[in-house]
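Inspection log for the structure reproduced underneath, given as structure tokens.
One chain of protein is taken out of this complex; the other chains stay put.
Up next is chain A:
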Amino acid sequence: MALVEVRDVVKRYGPFEVLKGLSLEVEPHQVVCLIGPSGCGKSTLLRCINGLEPIQGGEIRLHGDRVSGPGVDVNALRRDVGIVFQSFNLFPHMTVLENVTLAPIRVRGVPKAEAEERAMTLLGRIGLDHKAREYPDRLSGGQQQRVAIVRALAMEPMVLLLDEITSALDPELVAEVLNIVRDLATDGMTMLLATHEMGFAREVASKICFLEGGVVHEEGPPERIFKEPASERTRAFLKRIIEAGRL
């Protein structure tokens, strides 16, 4: 059974339809990369799966349990589905350690000492334990994004959604963030990521989904999608990416 099942999801902002009956599956331990032009609905899809945006049609299932529509405990859903944003969104008035321990303490009810110990272990893994008492504004973009990943991981989610997490970073900081994602993939974390880093997608993805026009236009293993895309539109998109020097 797929861990995340997205079936015929429709999402509208007023009269503007972003997702037009989109379907997608993520198996456990899979890394699924969403690629596609700006405005194709990659971020919107991730926000819908996390329950940050209500959907107007179709359904989303997590581990077989329906998590979209009325009556769903979105707080419970979000405990199991972590999301990392393009703009980090760390809490500026809290130290790194407080950022990471806030949700475990307040949502999961983990004792403070235990949460901090776990947070320090995680921060140690990404080499930022010496920054635990600093405020986010003192960290570089790459460091902030790594903390944001750890903040999501501290809730021990079943699946991690990554929304263009390197797009706001200076080029030389991208690698340190991608390395963590690579490590997570090796550790077997199930991930669904929207990205413009095609080289990275090609390397870590189990499956590539090309989104266009509010649906998954083409999907398949990275070797096939990047080498011999079946659809003309996928080809055109990849050609533009290559022209921009991104692949």
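Assume a residue touches a chain if its C-beta (ideal position, glycine included) is under 8 Å from a C-beta of that chain, and two chains touch if they have at least 3 such contacts; residues count from 1.
Operating definition for what follows: contacts and distances are computed from a predicted model.
Participant: The complex lacks one chain in this depiction; which UniProt name from "YdbS-like PH domain-containing protein", "Transcriptional regulator, GntR family", "Amino acid ABC transporter permease" or "NADP-reducing hydrogenase subunit HndD" does that chain carry?
Facilitator: Answer from the UniProt record of the missing subunit chain: "Amino acid ABC transporter permease".
Participant: Which residue, A:14, A:71, A:92 or A:245, contacts the hidden chain when the whole complex is considered?
Facilitator: A:92
Participant: Going by the touch rule given at the top, which residues of chain A touch the chain that is not shown?
Facilitator: Touch with the absent chain occurs at residues 47, 50, 52, 74-76, 78-79, 82-83, 85, 87, 89-93, 102-103, 106-108, 135, 137-138, 151-152, 155.
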